[in-house]
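Below you will find the structure I want to go over with you.
Left out: one protein chain. Kept in place: all the others.
A, B and C are the chain letters, set down in written order, and residue numbers restart from 1 in every chain.
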Amino acid sequence: MQYYDTGWFGVFVTAMLTVFILFNISRAHRNSESLFIRRIPGLNAIDEAIGRATEMGRPVLMVPGIGGLNAISVQALNIFAHVTKTAARFSTPIRLCLADATVYTVAQEIIRDVYQKEGMIERFHSDSVQFVSDRQFAFAAGVAGMIYREKAAATFFLGEFYAESLIFAESANAVGAIQVAGTTQTTQTPFFIAACDYVLIGDEYYAASAYLTRSPVLVGSLIGQDWCKIAIAALILIGFATNSYQSTQLTSQAYDGKEWTPLAQPRHYLASETWSSLLFNPKSARDVKVERPLEPEQGGSQ
Amino acid sequence: MTYLASFFTAPAASSGLTIRILGTLVFTAIAIFALSQAPTRSRRPIVATVTFFAGLFYVLFYLWPQPYDRKPNEIPLNSVEAVGFWLKDAQPVVSTFGNIIAGSMLGLGIFSLLSVHLRKFVKKQRDWQFSGILLLSMVAMAVIGYWNWIQKIAPGSPDLENVANWGFPQYANDFLFDGMLQQMDAAMFSIIAFYILSAAYRAFRIRSIEATILLSAALIMMLSLMGAVEYQTSELIRNISGNDPNGFINNFTLKEIATWMRTNLQNPSLRAVDFGVGIGALAMGLRLWLSLERGGVSA
Amino acid sequence: MNYDFIKLTVGVLATIGLYSALYKETKLYRFFEHIFLGLAAGFTLVAVWTETLKPMWWDQMVGRTADGSEESVPGLWLFAILVPIGLLGYTVFSRKHNWMSRIPIGIILGLWAGQQVQVWWTRYGPQMSDSMVPIIPTTSQFRVPPTDGLPTEQIQAIASQLYVSQALSNIVLVFTVLSVLSYFFFSFELKSRLVKGVNLSGRWLLMIGFGAIFGSTVMGRFALVIDRMFFIWIEWFKEGILRIPG
Partner (left out) sequence: MNLLRLGKILQGVPRQALYTMLIVVASVPLFFRVEVPNSPDQPAIDLFVTLNTIPAERPVLVESDWTLSSRGESMGQMEALLRIMMRRNVKFVLYSGADPQAPQVARNVIRRINAERKRAGQPEYKKWVDWVDAGYYPDLAGLANAMATDIRRAFAGRQDTNERGSMQDIFRSPVLQNVKSISDVALLVNVHASGTIDILNERLYRRVPLASMCTGVMGPQSMPYYASGQLVGISVGLKGVYDLEQMMEYGVVGKSIRERPHPKTIVSSNHDEIVIQPFTGQKNYDRAARYYFSLHFAMTLMIVAIIAGNIGMILTRKPKRKGGQ
């Protein structure tokens, strides 16, 4: 199915990107020193925010979004582990609010782990990591209430946020908390930009853990991602060059998504008839017919 | 799943099925016990392997050439097709694994909720009354919900879509769910409008170039969405151009500008962000799949 | 006082209760907040079985016997392994065996990761090809002539041309994609002024995009609050209390 759907090209590009990432990870293993990552403002704010919370003796509140367990929430938890480490040293209370039981499980373990490694497990309360609700707006109401009551001094909203983003941001703003936010949901970023002090935009979010930990794997992967982006940019450039050339040429055939049919008088190529378009949207194979033997009736399982 | 190896299945309500299920449970229990005895250094590899095979399925599903025009109960022509058939048939089954496992872990969340609020309630800590209310409404909703559900699935039960056949559990469930829960959802959702107003009032100041750009883009969009304003301005412009459809100024109606902004600035810029995010997700996916992040979550 | 009106009234009270947070966090808000959380948790307890585990796990595992219009479906006994795996998650509270909670986690993450590879192209391929727009105008005319009332082939001919205005727009489009993309390069130092410029313009173009989203979202949010007001004033107050049909 897939090859007819996407053509060989889709598989090729995906494979290429994969190779770029993996290659750079292995490269980083060999020499991780010389690797450069540009500064990401939102992240330098983390320690400042925690410091402020410590002065005020008020808790740091973290939310890893309302998504299920996936790379996005894992990424958030990796960052929160870093935050917690700092908070633990200052013995600043933390509140990690979760909207998904599986993420809660992971968070529970990571955070306890952090306190253990810092040798202050006694500071780890069961309230520190709590599941609030897995229903979007119940979660929003609960977290907002917590922000108000606990007068959080610093809040971190990192992860998969939807409509509730602004409820958190404005409640936190109302109690005068420093806010660091970041989401992969481009539709929510503007609200964080409007209401929060520091915002991670787009895949700065994914760059964050590499920036904080400097671990070779992450840094390497980040470089690989840059390669991928360059590759995408290059592809776009090539495609747009060929299109620009081809659209000035005349064609005597028209393409209807299945086959070419001769035209009365030649005209310029339509966008759907250019090489790039044909490469990206291969001929649909709906008319491919395969004859196969039938298996005897009975006993189809589920 | 015509082609799914029928080895994994047994006729419904047959003793064979029951035995197999129980057998599987026993086997799993033993396996888990054995696992729990695994030496510390072998733990990471175990988790890594499990993760790898879980991910491998979809990767194969993507890469393996799969027969296009395929009708039910056909037999594959060769081994390549056989694998393709199998992958395609297994996919709907595999795609539920995540939900099932996540579903059976939900208790952890509820446990956390209970432990926090029961403690508050029992130890009469601050706001213990509210914790009580929470626990109460939780129990009520759960009990009523199941009561209603059991009546609904009971064989020969009347059509409960029809209000005429409703009894107490239906009314109670409708009251708690439609009357309260859903309404609270809507209320919380709509509260965002107020926050959007105060946030915009506070943040949209022409302080810096960026803020100014943000503000002007937002303003243009808002105005173009106000049908009346949009309509009036285009009327105005049509008059200026003297109703000449070719008039150059026609390009500058609010809607033209908004549409142009959307197609040539908004969509492309978001698309570019999404490329980055997509790559980020792909990279993170690979790292998790291959358990490359030491000390990370994956293992 | 019929049932529907009581239900309506409670809905209104709940709305007002939650809205009270707009003034300040009061006992009233706290009251409804906790009811909300409780109901949500209770509902989840019901839904996890009735919507997830029963249809996706139990029914698949035990299959279905034939009845009337339905042929029977055999049970997938192997499914019996899944819930015990999920239950491994509960070892997270055990000091000794908590590592086992990573097995179900690993499976969920693995499945997710695999899907990323599967869906990347179908999601982003068309987006890429859509950014490959021509920029060399094929005619000296500035803007696309209005095609009202033209026969189809003439409209076709016009469509196949690239007018100067379109070419300009396309240049903007490509530049936007590339410059914004360049803003997200993390591993290079930006030395040359040109690159810096592109990078900065990328950030500004991004801001236009975000501003536009903000603007178009406002409508949606306001629609919701208007709908709430409709619920309170028209459905409850006007039609419910004053008994005036809307």
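The working rule: a residue touches a chain if its C-beta (ideal position, glycine included) is under 8 Å from a C-beta of that chain, and two chains touch if they have at least 3 such contacts.
Keep in mind it's a predicted model, so treat the numbers as computed, not measured.
**Student:** Specify the shown partners of the omitted chain in the complete complex.
**Tutor:** A, B, C
**Student:** Specify the residue from the set C:T26, C:S94, C:T122 or C:Q141 that touches the hidden chain.
**Tutor:** Reading the full complex, the residue touching the unseen chain is C:T122.
**Student:** Looking at B:T96, B:S115 or B:Q129, which makes contact with the chain not pictured?
**Tutor:** B:T96
**Student:** Check each of C:T91, C:N199 or C:S216 against the chain that is not shown and name the one that touches it.
**Tutor:** That would be C:S216, which touches the missing chain.
**Student:** Footprint of the hidden chain on subunit A, which residues?
**Tutor:** 1, 5, 136-137, 162-163, 174, 186-187, 281, 284, 286
**Student:** Across the whole complex, list the residues on subunit C that are touched by the chain not included here.
**Tutor:** 22-23, 47, 50-52, 55-56, 64, 68-70, 73, 115, 119, 122-123, 126-127, 129-130, 146-152, 155, 212-213, 216-230, 232-234, 238
**Student:** Which subunit B residues would touch the chain omitted from the figure, given the whole complex?
**Tutor:** 70, 72, 88, 91-92, 95-96, 99, 159, 161, 177-178, 182-183, 185-186, 188-190, 193-194, 196-198, 200-202, 204-211, 215, 219, 222-223, 225-232, 234, 255, 259, 262-263, 266-267, 270-271
In this text, only the chains that are shown with their structure count from here on.
**Student:** Just how far, in Å, is the C-alpha centre of subunit C from the one of subunit B?
**Tutor:** 8
**Student:** Can you work out the whole-Å distance between the CA centroids of subunit A and subunit B?
**Tutor:** Chain centres of subunit A and subunit B, defined by C-alpha means, are spaced 15 Å apart.
**Student:** Specify, in ascending order, the residues of subunit A that touch 2 or more different other chains.
**Tutor:** 11, 14, 17-18, 68-69, 71, 74, 102, 105-106, 108, 132-135, 137-138, 141, 149, 186, 190-191, 193-194, 201-203, 207, 222, 225, 229, 232, 301-302
**Student:** For subunit B, jot down the residues that touch at least 2 other chains.
**Tutor:** Only 6, 8-9, 62, 93, 102, 105-110, 113, 127, 181, 184, 188-189, 191-192, 196, 200, 214, 270, 273-276, 281-282, 284-286, 288, 297-298 qualify.
**Student:** Quick check on the complex: what are the subunit C residues that touch subunit A?
**Tutor:** Listed in rising order, the residues of subunit C that touch subunit A are 18, 21, 24-25, 29-30, 32-33, 36-37, 39-41, 43-44, 60, 63, 73-76, 89, 92-93, 98, 101-102, 104-105, 108-109, 112-113, 116-117, 120-122, 125-126, 128-129, 131-136, 138, 153, 156-157, 159-162, 174, 177-178, 181-182, 184-190, 206, 209-211, 213-214, 217.
**Student:** Can you list the subunit A residues touching subunit B in their complex?
**Tutor:** Against subunit B, subunit A makes touches at 1-4, 11, 14, 17-18, 21-22, 25, 68-69, 71-72, 74-75, 77-78, 98, 100-102, 104-106, 108, 110, 126-127, 129-138, 140-141, 149, 163-164, 166-167, 169-170, 173, 184, 186, 190-191, 193-195, 201-203, 205-207, 215, 217-218, 221-222, 224-225, 228-229, 232, 285, 288-290, 292-295, 297, 299-302.
**Student:** Provide the residue numbers of subunit A that touch subunit C in the complex, in ascending order.
**Tutor:** Touch list, subunit A to subunit C: 5-6, 10-11, 13-14, 17-18, 35-38, 40, 68-71, 74, 102, 105-106, 108-109, 132-135, 137-139, 141-142, 144-145, 148-149, 171, 186-187, 189-191, 193-194, 201-204, 207, 210-211, 222-223, 225-226, 229-230, 232-233, 235-237, 239-240, 242-248, 264, 267-271, 274, 276-277, 279-281, 301-302.
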